[in-house]
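Of the protein chains in this complex, all but one are displayed in their positions.
Letters A, B and C mark the chains in the order given here, with residues in each chain numbered from 1 onward.
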Amino acid sequence: MSHEHRDDTGARFGMWIFLYTEVILFSGLFILYAVSLSKFPEQYSIASHKLNIYFGGANTLVLLTSSLTMAMAITAIQRGRKKQTLILCCSTIGLALLFLVNKFFEWSAEIGHGIYPGSEELAAMGPGVTNFFNLYYFTAGLHGIHVIIGATLIGVVTVLVSKGRVNSEQYTLLENSALYWHLVDLVWIFLFPLYYLIL
Amino acid sequence: MNPLTNPTASGVDNVLIYIFGSSLLLLAGITIVMIWFVIRYRRSKNPEPTSDVEGNLWLEITWTVLPTLIVLTMFWYGWVNYLGLRDVPEGAFEVRATGRMWSWQFEYENGRTSSKLYVPAGKPIKVILNSTDVLHSFFMPAFRIKRDTVPGIETYVWFQAPEVGSYDIFCTEYCGTGHADMITSAEILSPEEFTAWYSEKTTAQTVPRGRQLLEEQGCLGCHSFDGSSSIAPTFGKLKGVKREISTEGQKKEITIDTDYLRRAIRTPEVDLVEGFPPIMPAYGDEISESDLDEIINYLLEGDTGPVLDGNKLLEENGCFGCHSTDGSALVGPSFKGLKDRTTEVKRDGTELQLKVDADYLRRAIRQPNKEIVEDYPAIMPAANHLSDEEIDAIIKTLLKGADQQ
Amino acid sequence: MSETPSRYGGFFTESPRSGILGWVTSTDHKRIGLLYLGCIVTMFIVGAVLGLALRLQLFEPGTGIMEAQTYNATFTVHGVIMIFLFIIPSIPAAFGNLLLPIQIGARDVSFPRVNLLSWYCYIAGAILAVTAIFSGGGPPDTGWTFYVPFSTQTTTNVNLAVSAAFMLGFSSILTGINFVTTIHRLRCKGMGWGKLPLFVWTLYATAWIQVLATPMIGITLALIFVERIFGAGLFDVAKGGDPILFQHLFWIYSHPAVYIMILPGMGVISEIIPVFARKPLFGYWAMALSSLAIAFAGSLVWAHHMYASGMSDMAIMIFSFLTFIVAIPSAIKIFNWVSTLYKGSIQLAPPMLYALSFIFLFAIGGLGGLALGAAAADIHLHDTTFVVGHFHYTMFGGTGFAFFAALHYWLPKFFARMYNHKIATLAWALIFVGFNVTYMAMQAVGIQGMPRRYYDYLPQFGPLNMVATIGSWILAVGLIIMFVNLWRGIRYGTPVGKNPWGGATLEWEVPSPPPMENFGAEDPVVTRGPYDFKGVIADEP
Partner (left out) sequence: MTESGHYIVRFRTFVIIWVLLGTLTALTVVASRIDLGAGNIWVALGIAATKSALVIFFFMNLRQESRLFKIGLLVLLSIVAIFIGLTFFDVLYR
């Protein structure tokens, strides 16, 4: 329309508010977690030991690195280096895929051990352990969905960058998808110690 | 109400009166001032406003501080009286109440169960609440008490009834189709009546009539069931048992049968069992013919254990919450005419026509969601807590035709 | 609405696309606002007819027009429609969209396309909700509160119903994000925080609740969904869960949601009363800050719905205390409204009638809320029809009346035509009387102990229920007259100019209907306050 009003700060602010809503979404699950942890401290620790810390640790590093590449992509586009931006975005998407593949193997292994919501082996381990894994699957699953959404978003922006629609003059879209991606990282920063490292 | 006799209600009522009373005053004040302003400053008389004040700090402070004080008193009064609902007096009589779709079961310390709450007047009663399926809530308006029953978590309420009477108990947590029918009552008995009710034999297990007669007629003063036979021969399963008797001085061996027993009771002096003195009184006309049959039957078959009352079981297990006996369809099909019904059920998606028989009924009760009766939802809970004997008794009653009290 | 756009001019005609497409692809805030308004009024009528059916069933004890299951489904659908499809979006999404940008001197909201997306989410939610009624295992029968474990066990179509509510929550979040950003970024020159109309202030407070509380209902409903499909047992005690925790999660959203409902309504009242008293709003800053206070304190009191749930006594004390704290800013608002009338020049036009009755009805509802907030009293009143009376007083008597006030106040702005005032006054009187008869009776029978969600009741509750049902008929007649009058008004009413009431906020300075982009070529510059009526003259009718 005639008055194309442009407000980059406003757009970023809007994105931040959207991220708030995501934090609240996950905080619902953290409430469940905190309550159950205070109810079943021992069982939670037992259950936590059944999770593979190597998978979790590796995925933490993968996500941290992807956050790095995404942050760098912004610097790159600000400097007008289109090719560098594209490479950085693609690495982010690659790391996201790596995360998902990793997750897939981790979950397959656990499901192979008979640990999945509603399984009888899980029920035999008592309420605390059952609850831990139910929550774990739900939270990690929701996080996984966010990884997929984030990667898709970055994919779209990458295409726009290559078309020149997102460039050193106008890159709010890239910034906003980077913000989203960092949120995905942030959630994992909490998931990792809470689920894999309880002693 | 007198606080000494209905303590829970009087505590709550005081709070209600205080809050509603002060609310009414506030509402009246605000409304009157508003209407007065509207009339006094109407445009036809005041074409222009006579003031353009935009605020007044002192007024703002006043109407912040005053309401704060008012609501704090309301909070405090409400809280203190709430504590009264939670502190159960020492020595309260305890009853367990279980809510389930869609009926209540009350269980007393001596194991007695009932579907209405029977308690003595003038004594604090603690009702411990539990649920077997979803949330329900135990609400007795007359005593202003209410608490949810939560599956897996125990909650409680307490109350004290001032006098004998009957009070409604509602379920106030929405629990599905039968929610509005999940009503029962508290029957407040006088202490004497209550003691009598409380010590009656437990309900579903009734003593067979024959056994009851043996007790009433005093037979068991001499006879026993435990094999001891110091005064008189012991009872037990007498069918086919051999006996040495002497009839008019002549000894012979006979096998116990109905005729023999009839004679042994009506005219005991005729046939005397060897080794016992001839002291048994003759029960000529004291025992009616039908009672005699019951006794003989009982003696022949022996003590087969308590007989279960199917109707009571149906009532206590909440079956009547969903099934009627008068042919009307509630949540589940009616029990009326069950025995000669052919039901259409769906099993694994295929439709079948089944003749109602004991086997079908057993499946319908044990695994209700395997075969679903056409046009009904698959919501009937499996009766896993019932023993085989109880199920048998229920099936027997269902096939005979249940009747609801 | 699309048939004869030329009738009105303004944003009705200036559109790059014409016809239906010009509406459903438009990112103009006024067009989106009207789309919302149409849908919301439709949903209200559907929900209200269901409410009437509920009352018919309760006319006398016994099975009346419905079986138990039908009744349960009816009040569930009535509640879900009224809450998620009518009242939460009612004032913010419809009137907020129509007016917020104009009132702050902006050309549109910050994210016009997100705004349109939010409307599509609303439509998707509405479609899901309607599908849920007619498909699967039948209409949902859980009540609008979806309490576990019942909601995870029932065979009815709960899955679709929670998806619908999830979608509607998303729509509400997007609106909230848009409004917060717009108010921060797009105020015109001179529009300082002290010059914002109160309606904008309340929308601002509301938008923050929408953003910070709504995701909680999202996750809660998602948990029900997952529970029904995978049966993990997150709320099952045997599996380490806790059914009471569900209620916490549910009310963490749903209590603040009642302030999403009422705050914009309070904003509308704060606009209308000064205009018809021709006097500045009394205590501007107290009104603005109390809105924020309600929004904040309202996030702290959710567990007052759970006094009887088996929650700890400690929590009951804390939450009861906090509940009473929220009442204070509401009281401040009531007193300021009444003081605004003092020495004014009061005209009882239809919007003013609704606004004044709002004060009365909301006070009754709110004071009833105080009884519910007190721990001991709530034990008796919880889940009785007293609660039903309380929330109809606050939601219908409060927000509903504010919504009707807004319709009477602003529709002439957007359609440039005036409805008949005499008929509007008659309709108001019927609604007001019918409303009080219906819900007073309901509150009274609740105090006697009649539980809610009962399709059948004991005979001792008979007389008052009959009174309530008869009241609902008076209410229905009034509502029908009101809607017909408004409809005739916007179609065939007498044309009016840009400022029929003599309002001083910016929307009254632009033409009726406002043009696309609201303010010609020049951005507006604001020099005076929103309630400074000096020199503002109402158009002669």
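Going forward, a contact is a pair of C-beta atoms (placed from the backbone, for glycine too) under 8 Å apart; a residue touches a chain by one contact, two chains touch by 3 or more.
Note that the coordinates shown come from a computational prediction; the quantities given were computed from them, not determined experimentally.
Within the full complex, the chain left out of the display is in contact with A, C. Summary of contacts with the chain left out: across C:Thr214, C:Ser254 or C:Ser299, the touching residue is C:Ser299.
Annotation: of A:Ile46, A:Ala71, A:Leu97 or A:Leu153, A:Ala71 touches the absent chain (contact as defined above).
Within the entire complex, the positions of subunit A that touch the omitted partner chain are 8-9, 12-13, 16-17, 20, 23-24, 27, 30-31, 34-35, 37-39, 53, 57, 60-61, 64-65, 67-68, 70-72, 74-75, 78-79, 178-179, 182, 185-186, 189-190, 192-194, 197-199. For subunit C, the residues touching the absent chain in the complete assembly are 184, 208, 212, 216, 242, 244-245, 248, 252, 299-300, 302-303, 310-315, 318-319.
By our rule, only the chains that are shown with their structure count from here on.
Viewed as a contact network, the protein chains form an open path, each link joining two chains that touch.
Work out the mean CA point of subunit A and of subunit C, and you get 35 Å between them. Residues of subunit B found to touch two or more other chains are absent. The part of subunit C that touches subunit B in the complex is made up of residues 68-69, 72, 137, 141-143, 145, 147, 149-150, 153-155, 236-238, 243-244, 277-286, 307-310, 313, 316-317, 320-321, 323-325, 327-328, 331-332, 334-336, 338-339, 341-348, 356, 359-360, 363-364, 367-368, 370-371, 373-380, 382-384, 447-449, 451-458, 531. Subunit A makes touch with subunit C in their complex at residues 1-3, 5, 7, 9-11, 13-14, 17-18, 20-22, 24-29, 31-32, 35-36, 39-40, 43, 117-118, 123, 126-132, 134-135, 137-138, 142. Looking at the complex, you find that subunit B touches subunit C at residues 11-12, 15-16, 19-20, 23, 26-27, 30-31, 33-34, 37-38, 41-43, 46-56, 59-60, 63-64, 67-68, 71-72, 74-75, 77-86, 133-135, 137, 139, 141-142, 144-148, 150-153, 155, 168, 170-181, 183, 331, 377-379.
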